[in-house]
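Have a look at this one.
Of the protein chains in this complex, one is absent; all others appear in place.
Letters are used for the chains, namely A, B, C, D, E, F and G, taken in the order the chains are written, and counting of residues starts over at 1 for each.
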Amino acid sequence: MSRRVLMEGSCAMAEGAIQAGCRFYAGYPITPSTEILEYMSARLPQVGGVCMNAESEIEAIGMVWGAAGCGVRSMIASTGQGISLMQESFAELANAQIPIVAVNMGRGQGDYFQSTRGGGHGDYRFIVLAPSTAQEAVSLVQDAFHLADKWRNPVMLMGDFLLAHTSELVEIGTPSEAPLPAKDWATTGAKGRRGLTLSPLGPSEKLSTDIASALAQATDKVAKMRAAEQRVETGYLDDAALVVVAFGFPGRFVKYAVKLARAEGLRVGFVRPISLWPFPAQAVAEAAAKAESIAVFELNGGQMIEDVQLAVLGRVPVQFIGGISHDHSGFGVGPALRVEHILARIKDVYPRAAA
Amino acid sequence: MSRRVLMEGSCAMAEGAIQAGCRFYAGYPITPSTEILEYMSARLPQVGGVCMNAESEIEAIGMVWGAAGCGVRSMIASTGQGISLMQESFAELANAQIPIVAVNMGRGQGDYFQSTRGGGHGDYRFIVLAPSTAQEAVSLVQDAFHLADKWRNPVMLMGDFLLAHTSELVEIGTPSEAPLPAKDWATTGAKGRRGLTLSPLGPSEKLSTDIASALAQATDKVAKMRAAEQRVETGYLDDAALVVVAFGFPGRFVKYAVKLARAEGLRVGFVRPISLWPFPAQAVAEAAAKAESIAVFELNGGQMIEDVQLAVLGRVPVQFIGGISHDHSGFGVGPALRVEHILARIKDVYPRAAA
Amino acid sequence: MRATVTIDIETCKGCALCVPVCPPAVLSMSEAVNGKGYRYPELVEGCTGCELCAKVCPDYCFEVYREPAGRREARP
Amino acid sequence: MRATVTIDIETCKGCALCVPVCPPAVLSMSEAVNGKGYRYPELVEGCTGCELCAKVCPDYCFEVYREPAGRREARP
Amino acid sequence: MNQPLAPTPSMQKVFDKPALLLSTEHSLCPGCGEPVAVRLMLELIAELGVRDRTICVAGIGCYTCFPMLMDIDVMQALHGRAPSVATGAKRVRPDAFIFTLQGDGDMASEGLQEVIHAAARGERFTAIMLNNGVFGETGGHATATTVLGQHTKTTMGGRKAEQHGHPIRMAELLAQMDGAAYVARGAVHTPAAIKTTRQYLHDAFQSQLDDKGFSFVEILTMCPTDWFVPPDKGPGWLEETFKKTFPLGVVKS
Amino acid sequence: MNQPLAPTPSMQKVFDKPALLLSTEHSLCPGCGEPVAVRLMLELIAELGVRDRTICVAGIGCYTCFPMLMDIDVMQALHGRAPSVATGAKRVRPDAFIFTLQGDGDMASEGLQEVIHAAARGERFTAIMLNNGVFGETGGHATATTVLGQHTKTTMGGRKAEQHGHPIRMAELLAQMDGAAYVARGAVHTPAAIKTTRQYLHDAFQSQLDDKGFSFVEILTMCPTDWFVPPDKGPGWLEETFKKTFPLGVVKS
Amino acid sequence: MEREIIFTGIGGQGIQLIAKILAEAAVEEGQHAMLFAVYGGMMRGGPSESTVVLGEAPIEAPPIIPHCWAILAMHPQGLDEMARKLRPGGLLFANQTLVKEAPRHDVRAIGLPATRIAEQAGNIAGASMVALGAFAASTGIVPFERVVEVMRASLPAHRRQRADENARFLEMGAAHMRPHGAVALMPASAAG
Partner (left out) sequence: MEREIIFTGIGGQGIQLIAKILAEAAVEEGQHAMLFAVYGGMMRGGPSESTVVLGEAPIEAPPIIPHCWAILAMHPQGLDEMARKLRPGGLLFANQTLVKEAPRHDVRAIGLPATRIAEQAGNIAGASMVALGAFAASTGIVPFERVVEVMRASLPAHRRQRADENARFLEMGAAHMRPHGAVALMPASAAG
């Protein structure tokens, strides 16, 4: 299906996953990730895949563990509470080096730390990608499956209420991927070879007792992934006095507000991290080198701002113009996410000198 | 029992909790937190308390939720996987503003991010205290119960394998506490008043629909706690060229290594954060203002170092001398945790100029 | 009139569960709709005060009234 | 000798589960201990090759040997 | 209110709005069975005179709109966790009267082991499950009690045994636990069913008051919205289809 | 090896070390029943000729030392999660022969609902629970199958019904699930019990191969260490005390 | 030029569906479209709202819009606040059966008794289709036939009956507008 169709972000992401070879999905309903489950349960069987409406998030991630452990591209999605319930499995999937794609259709953006630092125990990391449009959701979910297999590491997509429930025109094709190593670590039945163990607790070679170095494999690649997988979109940076950093769907609001600010003659630019982990520190540092001030907009109490500060290391002031903001139902979109509001905040922090 | 006795860190912590009025404990066995469960199941009934050997960590934290929600001082302990399983409840306990004390007897120190950033969803924070001796475990667990009630917020104690299994002479008394507000939020049966709701999802007043501001209460106090509850131990800072930052039981190794370094004439000092959240940024910044270089020792891939860098903001170089290190069983103590090793690393990074 | 019910028609969501359970069949759905856009039950003569409508109503729309037993007996 | 067993005494953990199950009671625990500090079973004449010791042994210490049926019958 | 047949001054109010509800305006769908069941609980709490020591531990589902309407203390538990929360509460407040309010998704799917373990331990609270065979609140997805053939958003062609497995009968399952003192299954689709269900709830509450052990009442409730039938067809669907898998009656006492 | 009664050249080896074990050196305690049960599974896998398509999903307990010794593919699941992992595996590899290896702590405590849901769904794998009534690996704490009166480190004076609740009989519980095709309970404390248990395992495995649905075998195993008895007293304690709560036999087939 | 239409009502009225149909019809017409649905997560029968933005070029504005070109209101709940977003001279299209008066005077307020019409046709649930039919017919923002087509396409084969019923409702709405065209102004005060 490669014609342009009007699709909700969640469904577009699901179809994109299927086109990328996802053949197993397990999920448990929770707003706003439920549409992915509904879509998968209707679509996967049509392509010979399996969709499980699991009885809980913990069982869902267990099922995904089992399917992915057999070498099948598998995905799971949830939100807030559901994602939190998966933290033990997330940490250990990384230790077992089992590639899965996990989608967090967050409510606000309060799960930034959880996703980028790892809400589970230990030193593992997920690669975390944050799309800002339905079309980008398609391409990033497809990249996610490739990256997961490439690194033998889980990859997370961070979406939100808006991405999930906004329908846009998207085009969804089957991605062409760079060649990947064979999944010789997968449990397939030990036909023609010695049995292997796929475990978060120790080595895959039988009789080996070197647990420490087995665990090290999983953590040693963190530095490599950090160096290799930073992604970012930037705009209007050349002469920007103020650079606004924002990610995900709100990053799109910021981009639009920056455009309006430019129209009013303000020298404002933006940096939209696409990979939240690894954080595009390089790009932010370069932007900071030229700008007079950095502003951070995120729909939470201030989380990504730490990564921005770690990248800027005090060279220019970093100001927070975001905040926690939901509608009164507690998980809809709040007042802070309005272009006019963001534009006003940009003007608040716009360097006097530059004005 | 206020005479000096030889006690394992875990048992000392448990007895300290009981002396501080803890009357409910629920836990599920997992090394190295199991001794607390064993101790509590033997001791709590003697003081009219209840200890539940729950069937899982999630059920354990649910039980603690119920007991603490009724206004009873309650505690839970676990490790790694078990703590990760509690992340949904942890996040929502903070939203519901239910005071509990949670102990993470970690294996290494790899759970620093999880504990200080919140491994669950959203913007909540736990106050996190990291004792370095059995005696300090006693006083901090007692403070923990007070802080939890004072802020209506969960407090976590971060211990480790060594703290849990090292027996030392300790003195355990009943703490004298500053007065605390009545727990009028607790569910006790609505005798003589309108019913109330104790919920992570919304307001406690019946019929109120202002969910957003109810949720705000829980996150608004984060800034206040950050300002009020920083704790730290420092040593040899006055003329220190190199300052080593380390926390928990390993902080004690570092302190000893620093003492040996001093004996060899090296101008080395140390900062031992006692509150991991809020992080004693102030103290670290002051140390950095005088020193030529900062070194961070932690038994993980590099986590607290981010808080150190955020405090130092590039004024002096911050070097990592820790690392992931376990014995081959995968959760014992690894080679990096030896005084002679730490001393060597200190010499590696000791500023040439100063030498 | 021995008994009657009051119906909170603005609270009603028009599910019509009350209609079939009424033994004397004195409830029927209205032509008009309420502020929510729902039809609501209307009462005609003959309520016996059996309370069944009230018990099945998911929106607590009914209150039931009856003449005290005493006064009934008093009559010829 | 119709049958016998070999016992891996260094692997043995001295649980003695094998002793009571032996029908002809030809197994008994040693006086000496092995490298792990455990006593181990010792065999005396009379093993029938019934395999019970092997089946109850948690440490897989036994192998059981028997004369092939054929050859047994061959004898007078 | 319709004037013509208004009550005369001499009449007495014999049936009032539910006791212990601060407001009767709730957000549930037309023809939903849950409010009917909730009314029974509240009536009995008033009747048994335990309101002042009652703690309701609520799960998460459509019924979650009631905690803010009920004039009793309520602890809102996370999805599936009510039985453990109730356990902690009852253990530290043995004199409190404690009941959980969960749906089939909350109890039989997300938190199944919580209630089984609580029943096995013989925790002295009353667990109540509103069973409509769907996750109503999320918009109609299959739960562990969705019956064979039932259409939901995740069992589009109807639940098939080979693909989606079989429904779980909670009352029968919990009755097997040695710690369970009282177990029954009722429904709210007819006046008669409502009457017996009220009795089941009464007996379950009484067994808690008599410290007999764990008590459980499963209540079949209509969910016309997610059964994809008009509100007035809910009771019929429950009777004809849903109930076939879940026989009503006292299972253990 | 003791020379005097060494096998003669003409003798044939009629009983060998377990099939499919790369090493027989394991770290379990003297007199532990788990290795005996593990041997039976491995023998049957060899016997049924399914080794090349077998995937064992292991739980976490003392038996977790076996995955690294068994010459078959093993997925190590987290504590309690094996049934869901096995579900995912079987759903994407219907031709694989899949069994879980869990203890009572792993299956009946930590992950109870996983196996019940899997049984209800009729997942086509074989679940095996080694039941010794304790968390052995952590040093002897009470599980959901600890029998009344049993001393553990968390039921010091023995398990009391009022305080600690009652044990759960997994075989009977799972047999109630409509998706369960074969359910039995065996033990390894006597040669006779071992023989029947081997048959149960065989029939459970066969029912998986015949695609009948979910199959389950519970096996009572000695844990002298945490039963606080000498190794050679394990079988007696199992027979006299433990087995009283857990009758042996085929529960469903 | 982008045209923003906000659909508003309460859960169960079918707001999301008619918004989706309009957006897809526009896409079928070669327009660009964006559709944003708002319905509370843990909220039954609460307010339901949907925003549709149509344009000739790809839509740049994010889906939460400060101003709009038209509002289709099936229910008065929250309408006053919503109405502020209407540009002066903008279109307020209301289900007059429930929305008794227009919250603003400086807009073109068109009303039709959608609920009443549907109810008389035997199924109150059809009200939103009636309104959509009327809206499409009177604004001509998309050809009426497209709307019917898309509505049919949006239903699975076995729901054919429902499709026919919906078609009838759409037609009723359109029919109702034809006589008074865009002149069926509703009172900006005093219930009518």
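Throughout what follows, a residue touches a chain if its C-beta (ideal position, glycine included) is under 8 Å from a C-beta of that chain, and two chains touch if they have at least 3 such contacts.
What you see is a predicted model; the values in this text were computed from it and never measured.
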Full-complex contact with the absent chain, from B:Thr31, B:Thr188, B:Ser204 or B:Thr234: B:Thr31
Touching residues (missing chain, whole complex) on chain D: 13-14, 31, 33, 35-39
Chain not shown, touching residues in chain B: 5-6, 8, 31-32, 107, 162, 165-169, 249, 252-253, 256, 327, 329-333, 337-340
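We adopt the following convention: only the chains that are shown with their structure count from here on.
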Steps needed, at fewest, to go from chain D to chain E via touching chains: 2
Fewest hops from chain A to chain F - one hop per pair of touching chains: 1
Most remote chain, CA-based centroid, reference being chain B: C
Identity of the chain that, by mean CA position, is farthest from chain G: D
Which of A-G and C-G has more C-beta contact pairs: A-G
Cα-centroid distance, chain B relative to chain G, in whole angstrom: 55
Computed distance of Cα centres, chain G from chain F, in Å: 62
Set of chain C residues in contact with two or more other chains: 13-14, 38
Residues of chain B engaged with two or more neighbouring chains: 55-56, 81, 88, 92, 201-202, 209
